[in-house]
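Yeah, one chain of the complex is gone here, protein chain that is, but the others are all in their spots.
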Amino acid sequence: MIEWGLYNYWVVIFLMMTGLYVVISRGNLIKKIIGLNIFQVSVIMFYISMGKVKGGTAPILEEGVRVYSNPLPHVLMLTAIVVGVATSAVALALVVRIKEAYGTIEEDEIRVIEGEEEST
Amino acid sequence: MLDLVHLVLFTFLAVIAVAVIRLKDLFAAVMLMGIFSFLSACLFTVMDAVDVAFTEASVGAGISTILMLATLALTDSEEHPEHNRFKLLPLLAVVFTGGALLYATFDMPLYGDPSAPIHQYVAPHYLEFTGADIGVPNIVTAVLASYRGYDTWGETTVILTAGVGVLLLLGGHAVVERFRRRRSAGDEDGE
Partner (left out) sequence: MTSHVILRVLLKLLIPLIMLFALYVQFHGDFGPGGGFQAGVIFGAGMILYALIFGLDRAREVFPPRLLEVLVATGVLIYGGVGVAAIFFNGNFLEYSVLSHDPVHGQHLGIMLVELGVGLTVASVMTTIFFQFAGRGRTDD
């Protein structure tokens, strides 16, 4: 029986598995970084969807409002988003350097070049 | 519980994620990631997380997209499909993990449930005492900067470290000049 109250968790798991599949099965480095971003957004969605309270509103103190959504996941995920973009920036800088050093950003081609360099 | 807006937005997120992984043209994939970030920002707003939506829209759809486009300009912009034979093992691993996680979700509290354990311990304290202790209406800012100010300091240091990391990796005109001179002199290695 489909329980619609759990739909948000199912979409989160689907996104997580999509991101994971991209990271482990695609050889292009930039595609892997895109997969990591999808994974990250899914985790953030998980926490934020757990913080929502039915009938609540944004956690900003206001006259006449009695029910607020939980502010704690919002705080934690704010940090997570910014740290995520910082690590993505460093990862992309590494990809640029790898391209300059090996001439390619496909994982198996890099492995071949590394194998040749090691045997010579 | 879960109304039509949530349903449509969640489903679109899943559809866009599948489209992103199937695309070979990386430029189109990066553009779709921008749309993905915007959709998730809409979803955060619907879920009452306005600060997070603000940050996700500006960071995910703004900075992340421009950095990936800059990287694409410096590298290839197509994935090479002949290297991607269909591999069964990753798909099996992913399906198995997803199945196990799905089985675990049947114990989770339903979406929007006010009696979920997450709302019982620390959050009511913040909601009750922010007005008296700090006097700042935005509770997320109060918790971020005051109650959990130490974590935010560490996070700012992480951003500083990322800036320093990119400066080390890509920076220095002297390094680029030396690199280019070595390349033209016939040296094979990059460093």
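By letter and in written order, the chains are A and B; residue numbering begins at 1 in each of them.
Quick note on the criterion: contacts are C-beta pairs under 8 Å (C-beta built on N, C-alpha and C of every residue); 3 or more make two chains touch, one makes a residue touch a chain.
Given the structure is predicted, the values throughout are model-derived calculations rather than measurements.
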{"item": "Among A:M16, A:I48, A:L78 or A:I110, residue touching the chain not depicted", "value": "A:L78"}
{"item": "Subunit A residues that touch the omitted chain in the full complex", "value": "58, 60, 78, 82, 86, 89, 92-93, 96"}
{"item": "Residue numbers in subunit B that touch the chain omitted from display", "value": "50-51, 53-55, 58-59, 62-63, 66-67, 70-71, 74, 133-138, 140-142, 144-146, 149-150, 152-153, 156-157, 159-160, 162-164, 166-167, 170-171, 173, 176"}
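Here is the rule we use: only the chains that are shown with their structure count from here on.
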{"item": "Distance between the centres, which are taken as Cα means, of subunit B and subunit A, whole angstrom", "value": "4"}
{"item": "Complex contact set, residues of subunit B against subunit A", "value": "1-2, 6-7, 10-11, 13-14, 17-18, 20-21, 26, 29-30, 33, 36-37, 40, 43-44, 47-52, 55-56, 59-60, 63-64, 67-68, 70-72, 74-76, 79-80, 83-84, 87, 90-91, 93-95, 97-98, 101-102, 105-106, 108-114, 116, 118-119, 122-123, 126-127, 130-131, 137-140, 143-144, 148, 151-152, 155, 158-159, 161-162, 165-166, 169-170, 179, 189-191"}
{"item": "Subunit B contact footprint on subunit A (complex, rising order)", "value": "3-11, 13-22, 24-28, 30-31, 33-35, 37-38, 41, 44-45, 48-62, 67-75, 77-79, 81-83, 85-90, 92-97, 99-101, 104-109"}
